[in-house]
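Of the protein chains in this complex, all but one are displayed in their positions.
After this line comes chain A, so read on.
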Amino acid sequence: MTVHSIHIFNKKCECIYFTEWNNAKADASKKDKLEPAAEEREVDGDPETAKLVYGVVFSLRNMASKLSNQGFSSYKTGTYKLHYFESPAGPKLVLITDPNAPNMADTLQSIYANVYVEFVVKNALVKPNTPIHNQLFRTTLDKYVRNLPNFE
């Protein structure tokens, strides 16, 4: 199972963080993948994709809430699986993995609690709801995702 990318959206529907790991389409060598900071696109470098992702998630969430009580948590296509986590306070996490991934709701929840809250919310040098650039968050998130049992 590979984790492809993660988006974080704030309450105002802006994408405040985006990273991708194993880009399945790229032929990049292993060395490139070890340095996501070098290959990761700028937060605002791909606004179109971010908007599309947010749009999909938003529509699916509304549809699911009308159909049942539970709410939308993930969907699977032939080439990828998208996981969604919405925290009570506002930020939404969207994780894209390969189609065989297990349920990542717990992972997303712990990313939120242990990485986002710790290094963004509690960071005195960061204004809330602005794009996240800080080093500590990036390295912790990267380490966390790479240590997931099925990451490869």
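Here, a residue touches a chain if its C-beta (ideal position, glycine included) is under 8 Å from a C-beta of that chain, and two chains touch if they have at least 3 such contacts; residues count from 1.
Methods note: contacts and distances are computed from a predicted model.
Asker: Determine which name in "GPI-anchor transamidase", "Protein transport protein Sec24C isoform X2", "Trafficking protein particle complex subunit 6B" or "AP complex subunit sigma" the UniProt entry assigns to the undisplayed chain of the complex.
Answerer: Of "GPI-anchor transamidase", "Protein transport protein Sec24C isoform X2", "Trafficking protein particle complex subunit 6B" or "AP complex subunit sigma", the absent chain's UniProt record names it "Trafficking protein particle complex subunit 6B".
Asker: For the chain left off this view, which of A:2, A:73 or A:123 is in contact with it?
Answerer: The missing chain is touched by A:123.
Asker: So that we can see where the missing chain sits, which residues of chain A does it touch?
Answerer: Missing-chain contacts on chain A: residues 118-119, 122-127, 133-137.
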